[in-house]
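Only a part of the assembly is drawn; its chains keep their places, and the rest are absent.
Chain naming follows the written order as A and B, and within any one chain the residues start at number 1.
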Amino acid sequence: MKSVKLYEMKKVEIIVRGEDLDFVLDLLDRAGATGYTIIHNLSGKGSHGFHEGHLLFNEEDTLVMVISVMPENLVEAVLEGITPFLNKHSGVVFVSSVMVSRVGKFGDVPTKADGGT
Amino acid sequence: MKSVKLYEMKKVEIIVRGEDLDFVLDLLDRAGATGYTIIHNLSGKGSHGFHEGHLLFNEEDTLVMVISVMPENLVEAVLEGITPFLNKHSGVVFVSSVMVSRVGKFGDVPTKADGGT
């Protein structure tokens, strides 16, 4: 039985300082991502970049993770917006593949299931 | 050195309103998933479905994410239970592949490591 159709989308996870949350949400909005979930009150630690050697996060920072699932064609706009930001601010971004059962919730992407010829 | 064996499992992540948590946990239990983790007090925003155009979540909603790792053969039962629910209630579900080091914690699935012929 295959009653639930699955579609491949990209999950973008962005961890930044709480004070930078609005920048991330605005960026997702401008890139065309239609939804996001926020996990609050994270903590973390890490080194920052190749050369600098200073801390990515202080252990006292309050961090947030923003999770947004989107069609692959939106990911590059998000990365092009977030990468220069992360060169100056603390944070990380990672992208992975997920399957979703209803593509309509995550943006308007044409799929084979739409019956295109 | 390969002292730790890894097995591929599916990670199902379900984000719903806090008031719908019990429905999700009961569904996972009936599908045969043997464990889950809950992240509380998320927030989020998104549009709901293809046609409706109303909000997936209000920004004031308190959301929860339920993470459950299970053998692939259990995923369809979970999706068949959750998808009709998400047609009427706010929420999203996504499925991805993860490797786990001990399959026994995530349900009773036959594997080559069990020595099946």
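Keep in mind that, in the parts below, a contact is a pair of C-beta atoms (placed from the backbone, for glycine too) under 8 Å apart; a residue touches a chain by one contact, two chains touch by 3 or more.
None of these values were measured; they are calculated from a predicted model.
Displayed in place are 2 chains, all sharing one sequence; the entire complex defined by the structure file totals 3 copies.
Definition applied: only the chains that are shown with their structure count from here on.
The distance from the centre of subunit A to the centre of subunit B, with each centre set as the mean of the Cα atoms, comes to 19 Å.
On subunit B, the positions that touch subunit A within their shared complex are 13, 15, 39, 41-50, 56-57, 63, 65, 76, 79-80, 82-83, 86, 92-96.
Considering their complex, residues 1-4, 6, 9, 11, 34-41, 69, 96-102, 104-106 of subunit A touch subunit B.
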